[in-house]
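One protein chain omitted, others in place.
Coming up: subunit A.
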Amino acid sequence: MSIRGAGRNFVVRYALEQIVRFVALMFAVSFVVFALVSASPIDPVQMNVGQAAYMTMSEAKRAQLAQYWGVGTPLLERYANWLASVLQGDWGTSLRFNAPVMEVLGNRAANSLALLGIAWVASGVLGLLLGVVAGVNRDRWPDRLVKGYCFVLAATPTFWLGLVALMVFSVWLGWFPLGFSVPLGKSAADVTLLDTASHIVLPAIVLSFVGVANIALHTREKLVDILESDYVKFARARGLSTWQIVRRHGMRNLLLPAMTLQFASISEIFGGSVLVEQVFSYPGLGQAAITAGLGGDAPLLAGIAVVSAMLVFGGNLTANILYGVVDPRIRRGQMRERAGRPRIAREARDSARVEEALVPMPAMVGTGAGQVPSAGALPSVRRSVAQTSSAVRESLQLGTLLHAPRRRGANRVATFAKFVVAAILLVFVVIAGMALSDMATTTDFSLKSLAPCLAHPFGTDWMGRDMLARTLSGLSTSVVLGLVAACVSSVIAVILGAAAALCGPKVDAVISWLIDLMMGVPHIVLLVLISYALGKGFWGVAVGVAITHWPNLARVVRAEILQCKQSDFVMAARRMGKSSAYIAIHHMVPFVLPQFVVGLVLMFPHAILHEASITFLGFGLPPEMPAIGVILSESMGYLTTGMWWLAVFPGIALVAAVMLFDAAGESLRKLIDPHTSQE
């Protein structure tokens, strides 16, 4: 009895701890959001002078608007004013929807939550099933199929998937309506549940596809491990069939991590919903965020960003509390903590969680498979790992990575060749694209809308521009943008990661907080905020992508340095009286460099996908600039016109380039990573 009582106390305390953390993070996020929106050169008062909402605002409301968002008042003072009224439930007036922000948020959230909810559950279930199928059939065709599916999916921009689905299922097959949340011409009173459902299904399916890859791959890895465990071997010896084993031993171990992952994936799904809602003209929060961002509606943009962070942190909070309640090991950890070893206990707890929740934990923090030492060194790893939209991509890496060591003796020459080929192809694309940039923008109306032919292998568009030149030029823009973003991002990551590892627990805590914070706002929303703050165009996108992508790499660098610090060879060097600088140069750098380089390479594909997405939403590059995002969003207009080449070739080129980067990154990792290269 006493044990149970103590356990319950601990759970309560643990839950409280989590809630305090949640509240603190919310405050921090609200400040970051406010600061970003405020940093914008766009003065919402100025920009909306002609807008109906502004025109019809009362004097008091206008004064309030100026007080929060206008120029002239110091940032902190404005933040304090804004926060005070937000806490009282007055979020200001939306300038584009001509209604109180709370009202807009309420209406929109109702639509979005239905969509998100369905997609969230469906992706969880589907992901789990696929993961189990793949795990059970490891290395056989179902496994390859699932992995391939996840891989391609992760390289495909969400909005593109939505467009194709819309084309096939709504226009060609006519199974679903073409967007909106209500049937055309039907009175609200006559709208049935069926009507509502039919409008939500297609976007929900597309959205759920976004989340499938992550959970499927993690489940697969976990199941592979389970099936190799002693107890499973024992069970097999007892004559149980594979499916019986999966049911009795597998599911129990799979479900909890899967659920945790799923809670952590809210950020990703929300980010996807921004794109999906835009494609399906679905009046949810995401669509409102775009309208607000493009229209200088600062009060609404800030409101949506805060709500999205609330959802993400809320998901994490639920996951954490759920864990505290369900996992017996946490209670056991608590026993030790009460016995006076709190720190170790916490580490044990984390390690238990990590071990349980995330077989492929290291994958989620970036690229290094299996070599991140003790999970205790990464206190918040589980909480934050899976929540990034990029986790999918990284987990994909892992899918192949965890695999590699199992097949010993991987041919280094072949790997090297693969890397060289991938790298050469990419360099070729960049150079060709730059060489063709003039041709890509040249319009010749006598050649407009030509289907692919010898002279124009990719066809021409409605302004007579050569699509091959445009595609190559677009890819090169994207690659250059990715390079800039990835370099900036890696520098941030190295500095912060190293500082976290080397400058003591306080700095570590601060940086870990910062990382949580960055991951609290869904990437797409954050990108919208940053492009709002910096203005549209190349630099807005580059900085946006750079700022959103460092946390993962920072984690990896931190973990690597921590591991290095505790390694035998560093200890030995220290005993031998080597200076810190010597150790840093001779031991730390070689140890961290591979991770860093690989992290940098792997950031490219994200950067490209994000560039495409943000441009599609109207925040990125201007339409006359050849960029993949521009090309794809333009081709959206021609989906129904039979000009398939506008969409198909650039789309394939994008997916191919992303996969090429993956291939290059993966082979590079294999080649230079001391851990795997020694195998």
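Keep this in mind: a contact is a pair of C-beta atoms (placed from the backbone, for glycine too) under 8 Å apart; a residue touches a chain by one contact, two chains touch by 3 or more; residues count from 1.
Basically, contacts and distances are computed from a predicted model.
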{"item": "Among \"ABC transporter substrate-binding protein\", \"Ech hydrogenase subunit D\", \"SRPBCC domain-containing protein\" or \"Diguanylate cyclase\", UniProt-listed name of the chain not shown", "value": "\"ABC transporter substrate-binding protein\""}
{"item": "Option touching the unshown chain, where A:14, A:34, A:97 or A:151 are the choices", "value": "A:97"}
{"item": "Touching residue (missing chain; options A:255, A:414, A:503 or A:652)", "value": "A:255"}
{"item": "Subunit A residues that touch the omitted chain in the full complex", "value": "1, 3-4, 42, 45-47, 49-53, 55-56, 96-98, 107, 118, 121-122, 124-126, 166-167, 170-171, 174-188, 193-195, 197-202, 204-205, 251-252, 255, 281, 283, 287, 294-296, 326, 328, 443-446, 448, 462-463, 535-536, 618, 622-624, 634, 636-642"}
